[in-house]
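Here the complex is missing a single protein chain, while all its other protein chains stay put.
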Amino acid sequence: MSLKEEIAAFLIKEFPQTKVTVEAVGNKLARVKHKISTAELRPGGTVSGPVMMAVADVALYVAILGEIGLEALTVTTSLSINFLRKPSATSDIIGECRLMKLGKKLVVGEVTIYSEDMKDPVAHAVGTYSIPPRQSS
Amino acid sequence: MSLKEEIAAFLIKEFPQTKVTVEAVGNKLARVKHKISTAELRPGGTVSGPVMMAVADVALYVAILGEIGLEALTVTTSLSINFLRKPSATSDIIGECRLMKLGKKLVVGEVTIYSEDMKDPVAHAVGTYSIPPRQSS
Amino acid sequence: MSLKEEIAAFLIKEFPQTKVTVEAVGNKLARVKHKISTAELRPGGTVSGPVMMAVADVALYVAILGEIGLEALTVTTSLSINFLRKPSATSDIIGECRLMKLGKKLVVGEVTIYSEDMKDPVAHAVGTYSIPPRQSS
Partner (left out) sequence: MSLKEEIAAFLIKEFPQTKVTVEAVGNKLARVKHKISTAELRPGGTVSGPVMMAVADVALYVAILGEIGLEALTVTTSLSINFLRKPSATSDIIGECRLMKLGKKLVVGEVTIYSEDMKDPVAHAVGTYSIPPRQSS
């Protein structure tokens, strides 16, 4: 199994309800996709904020798993998101994460969030995760 | 209908999928509750981060509706959350919002998030909403 | 020396340039004051944003020192601030910190920032500090 397949399988086991799938992972990067259907929409035809927050959270989690290995004890300590544009109601949501710091205790990354058919991002998030102590190898 | 009932009805119409209910609203405050069932849990038995983000977002929205009236055009512009403690897996999540600024264009509020049976908060969020221009009355 | 005097002396030694003084500390709370003179003003007669960020940072630091003792290795890991109202140009700035979480590795607190002669806060910040491992005693 590739790293991507391993993490995708782990994600499904960890979060059986998630609608987020892993598109790419590695090199401190991750790309995830959230299928959008009526359940994710607000009246007025836009994706709800909490859906984009969930995408940001999972994108960070996947990028971290790609660096430290499958580790369920990793937990979000903070997340900060700015909503930039109204997402399309008919496109899936993409989250692209880039880790900025991979420390011994804390990981910090940013996630740019897109509607799949729009050029400009719809939201931008920065999050921190606390990771368990690792052994040097 | 009381203000609380009006907003509760509006919320159900606006977000038919939401599991959040309005407990109290008024005086720049709001209290909301999110029923917790297996769907909101992560393995290890804790409520997932995005559930708490959704509670923060709705608590803010309800507090704002309590001040400016039923207004669907109100949109979140940013949300920042810190996770403080592991929530209980068997208690509902409560969000208590206090608006700190009700400006002409922007509203800022904080939300303290509790597991219903725990004394100390499990998370704390600060969010901003953009509101449509209002007429003075 | 009282706890407050000890921390005030430590602060002056650690940050000889600071204009912030300790007003009160203890019970996971701290109150600090920043003297305002022309150097802190922007044209238009308002206190500059970075001055309020510095007040938030020091208020958190003082509240943490009040709990863990004089510890220079404590470092800010994140700070998030919302500006709520235009501060007065002729009043000192007050920062009131309340620690929300005092964990083994991370401390999270909020700081409400006032112009000394105004009732409503001028800004609100949330910050996290990383603290060095402590021995149980």
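Letters are used for the chains, namely A, B and C, taken in the order the chains are written, and counting of residues starts over at 1 for each.
Just so we're on the same page, a contact is a pair of C-beta atoms (placed from the backbone, for glycine too) under 8 Å apart; a residue touches a chain by one contact, two chains touch by 3 or more.
Because the structure is predicted, anything quoted here is derived from the model rather than measured.
Note on the chain not shown: across the whole complex it touches A, B, C. Among A:K4, A:K105 or A:H124, only A:H124 touches the chain left out of the display.
Touch with the chain that is not drawn comes from one residue among A:S48, A:S80 or A:S130, which is A:S80. When you scan B:T18, B:T74, B:S91 or B:S130 for touch with the missing chain, the hit is B:S130. Even with one chain removed from view, subunit A keeps its contact list with that chain: residues 80, 82, 84-85, 100-101, 108, 110, 121, 124, 126, 128. Seen across the whole complex, the unshown chain contacts subunit B at 77-78, 80, 105-106, 128, 130.
Interface residues of subunit C with the unshown chain, by the touch rule above, are 13-15, 17, 39, 42-44, 48-50, 53-54, 57, 72, 75-83.
Keep this in mind: only the chains that are shown with their structure count from here on.
Here subunit B and subunit C face each other with the same set of residues for the most part; over half of the interface numbers are shared between them.
Taking each chain's centre as the mean of its C-alpha atoms, subunit A lies 33 Å from subunit C.
Subunit A and subunit B have centres, each the mean of its CA atoms, that are 22 Å apart. Our note on geometry: subunit B versus subunit C, Cα centroid distance of 28 Å, whole angstroms. Touching of two or more other chains is recorded for residues 77-78, 80 of subunit A.
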